[in-house]
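Just dropping this structure here.
Note that one protein chain is taken out, while the other chains of the complex remain in position.
Chain IDs A, B and C follow the sequence of writing; residue 1 opens each chain.
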Amino acid sequence: MGGTGYTGVELLRLLAGHPQARVEVITSRGEAGRPVADLFPNLRGHLDIAFSAPDSGRLADCDLVFFATPNGIAMTLVPELLAAGVRVIDLAADFRLRDAALWKRWYGMEHACPELLAEAVYGLPEVNRTAIAAARLVANPGCYPTAVQLGLLPLLQAGVVEPVGLVADCKSGVSGAGRKASVGTLLAEAGENFKAYAVPGHRHLPEIRQGLEAATAGAVGLTFVPHLTPMIRGIHATLYARLRDEGADPQALFEQHYRDEPFVDVLPAGAHPETRSVKGANHCRIAVHRPGDGDTLVVLSVIDNLVKGAAGQAVQNMNLMFGLDETSGLQAVALLP
Amino acid sequence: MGGTGYTGVELLRLLAGHPQARVEVITSRGEAGRPVADLFPNLRGHLDIAFSAPDSGRLADCDLVFFATPNGIAMTLVPELLAAGVRVIDLAADFRLRDAALWKRWYGMEHACPELLAEAVYGLPEVNRTAIAAARLVANPGCYPTAVQLGLLPLLQAGVVEPVGLVADCKSGVSGAGRKASVGTLLAEAGENFKAYAVPGHRHLPEIRQGLEAATAGAVGLTFVPHLTPMIRGIHATLYARLRDEGADPQALFEQHYRDEPFVDVLPAGAHPETRSVKGANHCRIAVHRPGDGDTLVVLSVIDNLVKGAAGQAVQNMNLMFGLDETSGLQAVALLP
Amino acid sequence: MGGTGYTGVELLRLLAGHPQARVEVITSRGEAGRPVADLFPNLRGHLDIAFSAPDSGRLADCDLVFFATPNGIAMTLVPELLAAGVRVIDLAADFRLRDAALWKRWYGMEHACPELLAEAVYGLPEVNRTAIAAARLVANPGCYPTAVQLGLLPLLQAGVVEPVGLVADCKSGVSGAGRKASVGTLLAEAGENFKAYAVPGHRHLPEIRQGLEAATAGAVGLTFVPHLTPMIRGIHATLYARLRDEGADPQALFEQHYRDEPFVDVLPAGAHPETRSVKGANHCRIAVHRPGDGDTLVVLSVIDNLVKGAAGQAVQNMNLMFGLDETSGLQAVALLP
Partner (left out) sequence: MGGTGYTGVELLRLLAGHPQARVEVITSRGEAGRPVADLFPNLRGHLDIAFSAPDSGRLADCDLVFFATPNGIAMTLVPELLAAGVRVIDLAADFRLRDAALWKRWYGMEHACPELLAEAVYGLPEVNRTAIAAARLVANPGCYPTAVQLGLLPLLQAGVVEPVGLVADCKSGVSGAGRKASVGTLLAEAGENFKAYAVPGHRHLPEIRQGLEAATAGAVGLTFVPHLTPMIRGIHATLYARLRDEGADPQALFEQHYRDEPFVDVLPAGAHPETRSVKGANHCRIAVHRPGDGDTLVVLSVIDNLVKGAAGQAVQNMNLMFGLDETSGLQAVALLP
């Protein structure tokens, strides 16, 4: 559902190369009837399908429906699909927050099916792998929340840092703003420029806090500042936490925590991950520093916002839900340079 | 041989995902002993091998050796490898020109093994597919020559344009300049900037002319102007030719000519190919225009200079040489956006 | 008139630093009442004025009105201003073509005041300096036409090249597309990408042809192909012409032709001008080559599309119209890097 945005085309790119998936229907109200490869020429020769109107009844015949629609669409359509026995992964924010009142506060709409919020599984495999496998409805995490949670959870769960006074200073490429006409993300506006935005409050803040508080079983104090970076893909989260346990070995802690994870790569001590090292790939690469042996830990966490931050993580969740190899269709090497 | 440049790392990226290839040795004098994934973190988890010194005797045990070395290196080592029964694809320029005197004029060195120039097969599969399959030694084409020849050959072979007065106005991303310390390709110099270079003469000119003259069996008059573009990957060739045959149908000619080619995509009439539509992919996308129904044809031809313009074409040649499916390991969808 | 686009803000930047100009009114229907420096923070502290509604009667009190509006606006308002004794420089295309029928064909509208087309002076100072000084109405040239005409006129006027078979392969930064919400010029679409556009025909073609034919007093055959380049500012025109006079000395011809021009800089023989060498400046820098001593001349001509290609040239015209030093307010050094 909704294949004309960047999340949609990235999902199509990954599914076109996935050995066990087949795209049956791809909807777009505005582009119905137009071949997908006409809008996205990178798909020429790879995906021979046209957009359909979204009311197509054929969705009910699919094993799985991905929603790559704006916020507020999926919640109106998911109940019917679940009732028809179709499983759902929502790449928008409709099912990410468990608290309907909190959702309304940040998204400015009444939630259309609050009764599903408890059932929806937050699709961060490194946290909820088992629940995802069994889920009917998966809420695919936001891009910033993926980078930040993967960088902070090991420390918070082990209790080696204070759960308050946390800072998440995050930088995103402009594809995170979506493929829609707007002045602010024109090349002539966002190129050769750097700025923070939404400092007073960003919708990913409650999502991150919910995830961190689940891990610590207590309140978490976090300042989250997103920035717009003059590049297309990539998120770099720079995370600051106050060390509580002087004797902790953060490097060993991270290596141990992510030892068996196929898509989280803990770099050697002293390293600085680059966003380009994950461009087009589903990996999160992480490094941890303790500058000047002081009391502040610095975690650097990078992902491709469209892959591990959106479509790739959705495919990872699909693999889990259908008992496939978790890395199926996700083994491409990042494009460097 | 030579894995620290952009052509080398791109070859490693493609070979790491190739189902029938295995990288046995990767040489670098300067980086011997260093894990490849340390220099190129996109390969972490994909290629667990370290650089070796180039004099390693293990090359003779390989089925194939790729040279991704600077010009002038391969010609000193190839004879010995061929004698040992190893087949070779040279991604540098050592075996591209058939005339040793011409080579010396443009490359400023005496050729070390002129006797091999007649045997070497110019590795443009769309022209020499059969000869490549049987070759011991393949000269992988230059990036500009690939984009220009694929755009002009159908017209010249069919005789519908004049073979003189041709113009090839070409634009390349900066990765074409290689991964070496230099002021001119710093982001602060080449970013937000556009310029022509080497207008008096560029080494790819004789290579292009050789290919076009082979097709026309006569002299060809071509002006070739390369430009540096503020992006990483991609070549866009804008080609101008004077129509000789008023009744010709260039669109049909191109479609017919490339009908069976897996990696040449002729766009619908009126289209403008974008370099990003082939980013990371082995395709060449082409469109042909006749502005104002005048006597000048305009051909637009785009490739990724590191893929179809270098490493991808080398893998395509390897597939042909070893009887593999020509598209094996080359089926990735271009990364867009 | 119309100060919210890139041409408008650039004009404000230049006028804010002009010692003999004062901005009295700046109109915008959509932003009326909003301080200019709120929309364009670079002007904070430099221009303390708010946008007014365009119907403000205060325009008639000005010495000069600039139109930085979309095509088709100026022609509806200019007659009244001229009648009120106000002089006008139109930065849009309304008065660039002398032939109302041709204008209608390319701009898709009936011209509102064809009777003014003969009076309007085409504002290329290097061609029409005297007429501009006396003009009531100046049609400020387009960006591509400025770069192309300055590069070709010396050759055509001297008769050293054929007036047919000319090629103008032009590359522009995305600010040329204007400051309006659109998908095609998003950073995520136009970044890391290169493409031609409007190959079948672009509105600047008849404007260029009109200028070249005035110089040659005969028909001119020109193929013009514009391209979108992943940078903000700058136009690079690569111009190809067939030499008619073997004995000509193009370098000397250019140096002689532009000897007294304050804003046309002929580079030494062998040079390649860079667009960044004119970033923010009103200069056009030009080099001429004759590759391989063949019969094709290559002229490289660069400007900043927003300065010499728009607002800077408008200020240059204003200086001429009001008897000021032609370089007044235009002496800034280009920003490099």
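To be clear about the criterion, a contact is a pair of C-beta atoms (placed from the backbone, for glycine too) under 8 Å apart; a residue touches a chain by one contact, two chains touch by 3 or more.
Since the model is a prediction, treat every value here as computed from it, not as a measurement.
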| item | value |
| --- | --- |
| Sole residue of A:41, A:141 or A:234 that reaches the chain not shown, by the stated touch rule | A:234 |
| Residue among B:188, B:219 or B:252 touching the omitted chain | B:188 |
| Touching residues on subunit C - with respect to the absent chain | 6, 9, 13, 16-17, 40-46, 175, 179, 191-192, 232-233, 265, 267, 273-274, 276-281, 283, 285, 331-337 |
| In subunit A, positions touching the absent partner | 165, 167, 169, 171, 173, 188-189, 191-197, 199-201, 221, 223-225, 227, 229-234, 236, 238, 240, 242, 270, 272-276, 279, 289, 291-292, 294, 296, 298, 300, 302, 337 |
| Where the unshown chain meets subunit B, residue by residue | 6, 173-175, 177, 179-183, 185-192, 230-232 |
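Methods note: only the chains that are shown with their structure count from here on.
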| item | value |
| --- | --- |
| Same-site or different-site touching of subunit B by its copy subunit C, using the half cut | same |
| Chain with minimal offset from the mean of all protein Cα atoms | B |
| Inter-centroid spacing, subunit B versus subunit A (mean Cα positions, whole Å) | 37 |
| Separation of mean Cα positions, subunit C and subunit A [Å, integer] | 45 |
| Averaged-CA centre spacing for the pair subunit C and subunit B, given as whole angstrom | 38 |
| Where subunit C touches two or more other chains at once, by residue number | 173, 188-189, 191-192, 230-232 |
